[in-house]
Structures are given as C-alpha cells and as structure tokens.
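Only a portion of the chains appears, each positioned as in the full assembly.
Note that the chains are named A and B in the order they appear, and that numbering of residues resets to 1 at the start of each chain.
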Amino acid sequence: MAIERLQALISDFASERDWHQFHTPKNLVMALTGEVGELSEIFQWLTPQQSTAITADPQGRSRVEEELADVFIYLLRLADVLQVDLVAAAEAKIRANEQRYPAELARGRAVKHSELRREVTP
Amino acid sequence: MAIERLQALISDFASERDWHQFHTPKNLVMALTGEVGELSEIFQWLTPQQSTAITADPQGRSRVEEELADVFIYLLRLADVLQVDLVAAAEAKIRANEQRYPAELARGRAVKHSELRREVTP
C-alpha cells in the first residue's frame, strides 16, 4: 500500500468521525509528541542491548509495532494537512545531508555538521 | 520512491559514515524525540489559524518540510533496525481504530476509546 493510500484511509477515518476540526497542524504536532512519548516509555529503562532485542519477543514486537504505527499515522496526517510530500522531502534531506556530512569527515563521529566544519576549519 | 528504497538510502548513508554503531533503537527514539522537538518549536507560538497557513509562505514551507523530513528519516531508520513494516503496522492500527472508535459514538468528540466506552456503558 502506498503512502497516499494510507493518508486517504486516515483522512476518511477522521472525516467519518467529524474529527477534521481537531486536525490543525499545531494539534497534530502535539498528538505526534504524545505518541513519541509512548514510544519513549517502552525504551526508557532498557539497556542498548535490550532495546535491540525487543522485537525478538512477540509481546515486545507487538507493543513496538503499535507505537511506531501511531507515530507514523500522525506524521502522515500532518504531512497531508500541510500538503507536504513526505517521501520527496526525505529524499531531498538525505541528499542535503550527503553534502553536509562528507563521509571522510564524519566517519565514526556523531557530531552536528556545524561542529564538524568548525573542528576542521582553523 | 518506495519506503524500502528510502530506508536503503538512509542505511547506506549511515554505513558509509560508520554510524550504524550509534543506531540502536533506544538512541534512535531519542533522535526522533529531538526532531519532534524541533517541529514543535516551529509551531509553539502560532495560533491554530497561523499553523494551518504556515506552508503558504515559502520560508515556512521550507522549514516545515525539513523538520517533517527529519522526523520521517529517523522513523524509517528506527523501523528498519527493528525490522518493523511501517505501512503494514499503520494499516493494522487503522483497522483496529475503526473497531475502537465506532463512527456513531466518536462523532465530533476527541476522547480516548476507553473513555468513549465508559461514557456509554452504565
């Protein structure tokens, strides 16, 4: 199923419940925040290793899938009401990041591109 | 471009910079939180009406597209490392919500499904 089809499903779902009135971009950003908070609660006390193994357990997988779905649904809805093409925007950002984080400079170092440049610029 | 293709691009980008070591699910949830925070900063002082109009302004559109892209990129990466099919998970969740929020009960009311049931159950 393509992203546009999912967005249509979500819009119809909201429309049938007369929920479009609540779906301002501002409100949807808050709803997205709430879902990312729930995702965070799943992982907060896990070690890095436990976080990697979580989907090996059926119950863990089910919780994670549900929260990832909720985050994705609100992100799709937000992009829809703002008329932003998510896939095109992501591809453009990846291309921009390729310029901002040259592989030879960024290798193995998790720093912001602004700091990356500062470190190598006298 | 399909989601799997985007995920491959993102994974290659990280791999070329030796960043897979940082991409535990736990860390990626925190990175997602950071990006949602940046999105929130764009909208925090806007009225609901201003939030709806933001992409009519080229500069506003550009900022919003970039932050939505960042959120999407980390969500895609997170789903990838957890081996979760985002589209299938979203579709399953929409179907479940159709059961949990019957249109006739939920119409025009923004309450949680648990409260929805409680209100109509004596």
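Heads up, the rule we're going with is that a contact is a pair of C-beta atoms (placed from the backbone, for glycine too) under 8 Å apart; a residue touches a chain by one contact, two chains touch by 3 or more.
Predicted model only: the values in this text are computed from it and were never measured.
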- Item | Homo-oligomer size of the whole complex, from 2 visible chains | 4
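Keep this in mind: only the chains that are shown with their structure count from here on.
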- What is the size of the turn, to the nearest 5°, that moves the C-alpha atoms of subunit A onto the matching ones in subunit B? 180
- Message: Taking the mean of the CA coordinates per chain, how far is subunit A from subunit B in Å?
- Response: 4
- Note on the structure: Residue positions on subunit B within touch of subunit A in the complex are 1, 3, 6, 9-10, 13, 16-19, 21-22, 24-27, 29-30, 32-33, 36, 39-40, 43, 46-48, 51-52, 54-55, 61, 64-66, 68-73, 75-76, 78-79, 81-84, 86-87, 89-94, 97-98, 101, 103, 106-108, 110
